[in-house]
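Only a single protein chain was left out; the remaining protein chains are all shown in position.
To keep things simple, chains are lettered A, B and C as they appear, and every chain counts its residues starting from 1.
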Amino acid sequence: MAEIHAPAVRPPTILGDKTLGGITSDVFAPLDRRPTRLWWWAFLSAAAALLLGTVCVGYQIMVGIGTWGLNRTVGWAFDITNFVFWVGIGHAGTLISAVLLLFRQRWRTSINRSAEAMTIFAVMCAGLFPVIHMGRPWLAFWVFPYPNARGPLWVNWRSPLLWDVFAIGTYFTISLVFWYIGLLPDLGTLRERARGLRKKVFGWLSLGWDGSARTWARYEVACVLLAALATPLVVSVHSVVSSDFATAILPGWHTTVFPPYFVVGAVFSGFAMVLMLMLIARKVMHLEDYMTMRHVHAMCKVIVFTGSIVGLAYGTELFMAWYSGNPYEKFAFANRMRGPFGWAYGVMVFCNVIAPQLLWFRKVRWSLGAVFLITILVNVGMWFERFVIIVSSLHRDFLPSAWTGYVPTWIELGTLLGSFGLFFTLFLLFCRFLPMIAASEIKAVVASERHHAPVAEGVAAEGVTTENVAAECETVEAAA
Amino acid sequence: MTRRIHVALFADEAQFLAAARTCRERGLALLDAFTPYPVHGIDVLLDVRPSRLPWVCLAGGATGLAAALLFQYWSSITDWPLNVGGKPFDSLPAFLPVAFETTVLFAGLVTAAALWLRSSLLPGRKPRRELPGTLDDRFALLVAHKDAANDFAETRALLESLGAVACWDEMEDAS
Amino acid sequence: MDELPIPADAISAELEDLVFAGLPATRRSFLRAAGFGVGVAAVAGCSRAPVQKAIPHLTPPESIVPGRAYAIASTCAGCSAACGVLATCRDGRPVKLEGNPEHPLSRGGLCAVGQAELLSLYDSQRLDGARDREGGIGWDQADQLVVAELARIRADGGRVRLLTGTVHSPSTRAVIGRLLASLPDAAHVQYDAASTSAILDAHARSHGQRILPRYFFEQAQVVASFDADFLGTWISPVEHAAGWRQARDPEAEPPRMSTVVQFEGRLSLTGTRADRRVRIAPWETEPALARLVERLGVLAGGRAPSASAGRAETATLEEVDAVAGLLWQHRGAALVVAGAADGVAQDLVNRANVLLGAYGRTLDVERPSLQKRGDERALEQLRQELAAGAVDLLLVAGCNPVYELPDSEDLLAGLSATAMVIACSPSLDETAAAAHLVLPEPHSLESWGDAEPVAGFCTLQQPTAPPLRSARTLRATLARWMGDARGDRELLQAHWESELFARQDAIGSPAAFFAAALSRGFAELAPQPVPGAEAAAPAPAGSAFVAPADLVLVLHPQIAIPDGRHAHNPWLQELPDPVSKVAWDNCASVSPATARELGLRAGDVVRLNAGERAIELPAWVQTGQHDRVVAVALGYGRAGTDRFADVGPEWLQARATVESGGTIGENAAPLVARTAAGRVFAGAAVTVEKTGRRVELACSQDHHTLEVPAHLAPKGGEVRDPARELAFAAWQADPEHALHRGHHAPGEGELWAADHENDGPRWGLAVDLAACTGCSACVIACQAENNVPVVGKDEVRRHREMHWLRIDRYFEGAEGEERVHHQPMMCQHCDHAPCETVCPVLATVHSASGLNQQVYNRCVGTRYCANNCPYKVRRFNWFDYAHDDALENLALNPDVTVRSRGVMEKCSMCVQRIQEARSEARRRGEKVEDGAIRTACQQSCPTQAIVFGDHADPAGRMARLAASHRAYGVLDELGVAPSVRYLAGMNNDPLAPARAGHAETGGGHG
Partner (left out) sequence: MAEGRTTGAFVLVTLAFGSITLVATADIRLPGNHRGYAPEQPIAFSHRQHAGELKIDCQYCHYAASKSPNAGIPPTGLCMNCHAHVSAGFDAVLEEREAAEAEGRDPRRIVSPEIAKLYAALGLDDDLDPVPGAEPRPVEWIRVHDLADFVYFDHRPHMATGVACQTCHGPVQGMERIRQETALSMGWCLDCHRKSPAFRPGEPLPDLTAPLRYRHHVSTDCATCHF
């Protein structure tokens, strides 16, 4: 990747003075070992959740959408909430791999692989919901403009749902391609290390990667190009998702602040999810040297930053509702805060606006437990944000006669759980069979640091001490 | 017609680069290099021309944009104009999101495809050279003589003196 | 092709089994094509089906065309009002009932119950053939048994009694007369579930004739109604509503607007539409009336009669004084009516009407109503005879005493003491279950009949389908017992050609007379002289309940389920009550104040103790009700209603509509008080105790007022204005500006290129809120026309009812002084429809003629359109709704697709009717005339509150209404340009000049 000269004071991204070979074995050795008991427990419970979800979805498709708690007024609830939630989660991956790449954030290399994987799995979860929320999912392919015997009858280009189809489709494809291209060198390494069947498989997957300098040159250009494409893409995707609401006439939906609001929210929840997984992974997979406190701190800062913007967005909404002078708008927000779903609004504000503010304090950032808790809170909060936007706006709109309530059914709860099952099942399988860390990129980083930051060598040699990590934090703040 | 080439493995990026530079100065031909991660500078020594991928990418994106816009206009004005919520047939603003996504999709896929094809990275391909450790921690340099009249022993000695941890020569057909 | 799966199409399957013997089971489409071939088979298949003969003038016989609907003029037997219907038939079976516009009484309207009669024709639980207690026996055997018994009685004496509901069929009355004459000691006792006996008795006293006057609300400028729900359930609601409407037309030149003052304890439908409403306790009725008569007497310059024994609030009396003044001011065009089953009160009413010179003007005793003739005294006498076991043969027909009357245990004891009890009833109801013989009567749509609802006005009832069950009318049965084996039709025709023919001189030949009557559906004759009151009319018993009590009971018929007879009709069970909006239940309604006092919430099951009788019901909090009143609807708790146990979808969290063995609601008849004067429905003291149990009622509306909840509203509160009302005074003063129309006129500030202008029609509806009574006839009409499924109680609870047309009912104003708005709400067919923009697959787009089209077979069911619909009129098929009752499926309209699971549906403005009319016009090479297309809701509306038409035709009726200064579009300010225009409601209350001040209730933001 394009070389940059880091400030001389910059301490190493990777601790423990790794040799290239050391990195290789650190990254690839776990894949050769048998899975730990911990992994099995995690995997089995995730698979169980997935199974439950599958049963729920199957039942719902066989019997009907009526098995959800929806009614004539509340036409969307858990389904689209989950959809937007998962799309949001997905965003962090692309952001870390693409945007941080463009911004030359070298620390991204330890986490971008898993973050991208997370993106792909999250988008898979997200893509599930628009399909199963249809009354006739077996006709879902009608949303594609394909030649047919009906005239032909095309699709409605004006419908945000159709935009979703293209946005999510593109997002998934590009993320997958980007991820796969990033994987190629490590797949090559895997091929080298593997024997028998795995060698065959990885041989096939690695597309005959041989690390020729010519290939490397093109490879890096391609990466930068894809990054440059993915960056506007990630912004567009959640903007499009937000137009599902912003372009509707429903008070509480019909607002121009949604696109930026949703994108920031997505980054916010995404980073929380990445950090959460990272905290688990570095423990479970013993990658403390690669995912260092420095990473944790950097992520924390992004979270507190985006969290504050989300808070600002909430405030803006309220102000506009009042300032618009539109009684329906005013009511929508009064009802959102003090109506039957006021509790959900409370949960949302606490988790998304108040809780992350704790990350201003270094002590909090230092205690991994606290950080872990906050990341979970943020994810809960962001789920509720979408729930509040969707349900509290729908259930009481223009005509008082049409007002209703909403209570989810067991099927809906099971489906939500199932989507988490799907996500974690895929993620755990990924940890087992593919390198969680982009070894080749790490090697590049380590090597370049070794050659260009002799000062850091010393620091690294001393090993990690509170002081130098603290110092390190300052520099990262400067960078981030 | 075949010719004999030298393969030298280095354990350190700096030595590797230095060796490449020296060989070049000594008038040896640098055929190729294999490294575990992108080593900067080597591409210059190998005279790798700057990639044309950006243009491919641009072309792909342009195609996507044009295709999306044309198809949307054609299908909603020419082929079957339908009154959707009283909106005009030409709802350009509403056509933009799809147009944008298609642009990105085409650009991305075309770029990736171009990379794979150009570097002949394809399913089932065998790597051209499987040199020990070049995907782990070794840096391989492939050197050949411009003219046949040259002392191989000398070259090997040179490479070893430049820090090659392993060094041997092979025959390969120059075609 | 992407096929919308239609439930295994039972229509044809059924036609095979029932109607067209041996026709192959094919798809509906085959039937639609097979057309006349099938028709012929029908006639051939069913030997005694005179279908092809029973053709009205609308489509002369030679013009029955395969696949085309034809109409048969007949008479509705849903209640005793005998409204005129046109049965729309397809392939030899009726698929829709419509009002007969030429019918002088109903004038084209048809109430919800009448509409739903169609479904009860296809009720698979109707009895098939005569039966005794063991089971089915042949008709001949049954006849032999009875004839033998009658012979024995003729020989050695014995009492024979006929107990029936009001029989207003002249031919049947004739046969009954012959039977009674042929027997030593026989009598015919009639009673009505909702009795008006007191009114007849009162007239026996005041006019020497035991008659029920016919009321002309069209003539009444001022109506003072004491607990008479004449727009909802009283005597002849459709006729009354039509009259009421005629007296109120703000668009007329000059505008007409009568005043209705309603004194009542519960909130009746009439109460919701009254211009002025006074809440009085039942015990106040009689003193109030006494005061009224006294005041009128004074105004008439006469001597004030002595006031009554009862006590009434001074406030009430002041109101009465004011109203008396108003009535007097309009004497000659004023009318006083009372629903009370109370001799004294009814005497006072008559005196008031005499003083006001109402007789001969606003009510008629020359051509009185024969719609209700029940005689409570005779009923009481029969009860005693039965109790004494003094009756040898009892024939029960057209009524269900064991269910409808209080003290049914005694009654059952009496029946068991009777040698032979015969029940002529279409189903095995409570009474039939206790009878020795059950001789099922056919449904009115499959049999011949006639009626004389008003003296001198006879209507005919013709079969519209071949008999679906082996049944026999009372007429034919009795005739057969007297050795007259003629068929039903022959009997009827004979009577018409002899007796009725003689009562007119317009048509020369009897045959021609009958033919004419057949094609019109009715005939006008000279009224028969009403016999003088038999013996001296008994003095009125003192009013039963004059003493104030802590809580008193008011038992009333419900709009949807007026008496138990229709409790087996799923359409009516699922029709939300227009006032409470509760479906699938009757409940104990109390006022909010009383609810607070008793600590009751809606759904708390309470125990009502009246005397030694008690029933348990869920409580309902009904604003607008008198604080001392507990109101309970009659007609619920019918045996066998657990047939609905499995109505609606079955899934994990589904709750059965009724547990098997249970009933829908509770029967309140046991609480009816019995006095010497007969049954009294209001005023008995009652105590309410909580049982601690709770049930969730199925209420189709969660929020009942126009005001948003106070804690969510800005200071001063927020009132929404979908339903608006004007004060008549303000309207007259300044029609242009009477209505505050938001700040946004439709079409204003257009941003888009006009790509869609169109030189063809632009269909739309005009809905006049001043005319709408909320009676919900349109809801059922729509359900019948558009194959709207019944979803069951649990789905209604979950707000998933499927009605395309709902009636929003809003209360407005302080508790107790609420104004009530009824607003029919259907798809508004917006020109800038928000639903269309968001559908990804173009399943809902706009037609060139301004319709918002919903294409079921393209819909994938994202529900985005419903979310984005500001009116929330779109309905989603949450499940595959049952179409497994093959017989019931015969009621499906073959011109409308049966929607499958997972697709969205909504009001289509009856596009099938539009297409039919346009195709016909094209065939004839004519234009579609204004008024040629009438939507189902418009057709059924007794008050013509809904008008369909073309916005592009300024001369058209709809366009003219839409141009009225009262016209506005709901949520116009959103700029969605709805094609449905509402005309603001109208309130004419001269006694409240204050109201005239602020022009419009229903607040006004824009």
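Just so it is clear, a contact is a pair of C-beta atoms (placed from the backbone, for glycine too) under 8 Å apart; a residue touches a chain by one contact, two chains touch by 3 or more.
None of these values were measured; they are calculated from a predicted model.
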{"item": "Contact with the hidden chain (one of C:Arg68, C:Arg256 or C:Arg331)", "value": "C:Arg68"}
{"item": "Residue among C:Val911, C:Ile933 or C:Met986 touching the omitted chain", "value": "C:Val911"}
{"item": "Contact partner of the left-out chain, one of C:Ala247, C:Leu370, C:Leu851 or C:Ala962", "value": "C:Leu851"}
{"item": "Missing-chain contacts mapped onto subunit A", "value": "146-153"}
{"item": "Missing-partner contacts on subunit C, residue numbers", "value": "1-4, 6, 9, 20-24, 26-30, 32-41, 44-45, 65-68, 756, 758-760, 845, 847-849, 851, 853, 855-858, 895-897, 908, 911-912, 915, 918-927"}
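Note that only the chains that are shown with their structure count from here on.
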{"item": "Chain of greatest Cα-centre distance to subunit B", "value": "C"}
{"item": "Interchain centroid distance [CA atoms averaged], subunit B/subunit C, Å", "value": "82"}
{"item": "Subunit A and subunit C: spacing of chain centres that average the CA atoms, whole Å", "value": "59"}
{"item": "Contacts with two or more other chains, residues of subunit C listed in rising order", "value": "834, 837, 842"}
{"item": "Interface hub residues of subunit B, defined as touching at least two other chains", "value": "84-85, 87"}
{"item": "Residue numbers on subunit B that touch subunit C, as the complex places them", "value": "81-90"}
{"item": "In the complex with subunit A, residue positions of subunit B that touch it", "value": "13-14, 32-40, 42-43, 46, 48, 51, 53-54, 57, 61, 71-72, 75-76, 79-80, 84-85, 87, 91, 94-95, 97-98, 100-102, 104-105, 107-109, 111-112, 114-116, 118-130, 134-137"}
{"item": "Subunit C - residues contacting subunit B, complex", "value": "752-753, 755-756, 830-837, 842, 845-848, 977"}
